[in-house]
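The structure appears below as structure tokens.
Missing here is one protein chain; the remaining ones are kept as they sit in the complex.
A and B label the chains in the order they appear, each numbered from 1.
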Amino acid sequence: MRIALAATCIADTLFPAAPQAVVRLLERLGHEVVFPAGQTCCGQMHVNTGYVAEAVPVIRNHVRTFAPVADGEWDAVVIPSGSCTGSVRHQQAMVARRVGLDELAATAEAVAARTFELSELLVDVLGVTDVGAWFPHRVTYHPTCHSLRMVHVGDRPLRLLREVEGLDLVELPAAETCCGFGGTFAFKNADVSGAMLADKTANVRATAADVLTAGDMSCLMHIGGGLSRQRSGVRALHLAEILASTREDPTPLPAATFSEMTTA
Amino acid sequence: MSDARSEILIRIRAALGPDPAPVEVPRAYRTAGDLAPGSPEAIDLLEDRLLDYKAHVRRVSADELPAAIAQAVADLGAEGPVVVPDGLDPAWLTGLADVVADSRTAPRSNAELDAAAAVVTAARVAIADTGTIVLDGEPDQGRRAISLVPDAHVCVVRADQVVQTVPEAVRLLAEHPARPQTWVSGPSATSDIELSRVEGVHGPRTLHVLLVV
Partner (left out) sequence: MSTFLGIPRRREADDEPFGPLPHPHEPLRWGESFPRAAKAALGNTQLRRNLAHATTTIRDKRARVVAEVPDWEALRDAGSAVKQQVLAELPELLARLEQSVTERGGVVHWARDADEANRIVAQIAEAKGADEVVKIKSMATQEIGLNEALAARGIAAIETDLAELIVQLADDMPSHFLVPAIHRNRTEIRDIFLARMAGAPADLSDAPRELATAAREHLRRKFLSAKVAVSGANFGVADTGTVAVVESEGNGRMCLTLPETLVTVMGIEKLVPTFTDLEVFLQLLPRSSTGERMNPYTSLWTGVTPGDGPQEFHLILLDNGRTKVLEDEVGRAALHCIRCSACLNVCPVYERVGGHAYGSVYPGPIGAILTPQLTGPSGAQSAGHDDPNASLPFASTLCGACYEVCPVKIDIPSILVDLRARAVDADRGRLVDPVAAAMKAASWAMSDAGRFAGAERAAALTHRVGGKDHVVRRLPYPGSLWTGSRDLPVPASRSFRRWWADRKESE
């Protein structure tokens, strides 16, 4: 398949190792990955903060960039983020329609229909749960709120992780409770956010996992930021980084909490 | 200055705009259960739910009913007469010594009801799924106060009155919607302290259900 990658603004800038891993993984599985150069961001940050007018040009840019998928130029768009996938599916067209841009809304819906979160793409579209990965570490998985409740990925990420050779998957207590990130919530309600984070990191540490993984770098930035502050030794890796890891080309455990980009 | 009624209605119409779109209500939910009304399975389910609420449940035949009522009252060990609605079948009460009848036209005072050991009533319908018994104020069930003030309620439910689901009961009750209804699901209870359920607050602290099968 020809698959267009929407890297997400946060991973593009702060965590390039995550989209790099998506490329490694999908190419290993025999697919062609393209990175449409016009992409920036899905617009969710602006919408969720109440800056709808400012979100419109960002959304327009995303829709224009990925519109070729609706014409069959690519078979699918993959986003390594439940949150951004949720925004593409549930916000973009709604916002466009609210400001009277019906044509943009229609294109947004067409793009959204061919856009998949990573675990959805693998399990539903590509039909694989065993991606041939090897990752010999103790791992716990945090189901991010938007992947769980907006995109409904269900247990797809866990099914993928269970097939990874050498991986010791340990259940995260109170896994489905929000980590307290919430975008600007972490700033506007820093104290409540910090209290939620404290509970989440305590649960992560209780698993004695080497690695915390999730499908969203934004939530991982938050929880990982807490784990880093506590000098817990737990690494925060995107699901793609684990699924991309093989015996021949293993994903190394980073020296600190987050991965440095690979140099390949 | 217009009156409140007109002003509120004007505000609503202004808020809704000229032609609010009509709404179609999807009703894909169950309007009947898998269990036939009065079936042994429905009775089993009702009993299970009632026991979960800490109600006392006993199955009896029609012949055994008077003795079962007397036994349920005796088990309370409480002083005072037994209140009954005046439309209750007198044959049910042959085992009771001290019975006082109540009706809409000859009501007992609240103090008299408070001094009673128990109340015995029939019921209109019972819902197995939820362990609910509905009283609708007919002469064999009486005024709402009589099944409320006494500290124990002995309620007689016939097997053919047991339906499985809430919609089956509501549709039956909708035949006489204006009757005052009391839906009873177990004895009085509260979850107001740390959200832990404890039985026994203002309503009857004991509920005896006699299922006539």
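Methods note: a contact is a pair of C-beta atoms (placed from the backbone, for glycine too) under 8 Å apart; a residue touches a chain by one contact, two chains touch by 3 or more.
In this text the structure is predicted, and so the values were computed from the model without any measurement.
Residue-wise, the contact with the chain that is not shown comes from A:Cys9, picked out of A:Cys9, A:Leu26 or A:Val153.
Note that of A:Ala4, A:Leu26, A:Cys41 or A:Val69, the residue touching the chain absent from this view is A:Cys41. Touch with the hidden chain on the side of chain A covers residues 7, 9, 11-16, 19-20, 35, 37-41, 43, 45-52, 54-55, 57-58, 60-61, 65, 90-91, 94, 145-146, 148-150, 176-178, 180-198, 221-222, 224-226, 228-229, 255-258, 260-261, 264. Residues of chain B that touch the chain left out of view are 3-5, 7-9, 11-16, 20-31, 49, 52-53, 103-105, 107, 110-111, 114, 127, 129-132, 137, 143-145, 148-149, 166-167, 169-171, 173-174, 177-204.
Heads up, the rule we're going with is that only the chains that are shown with their structure count from here on.
Inter-chain spacing, taken between the CA centroids of chain A and chain B, is 53 Å.
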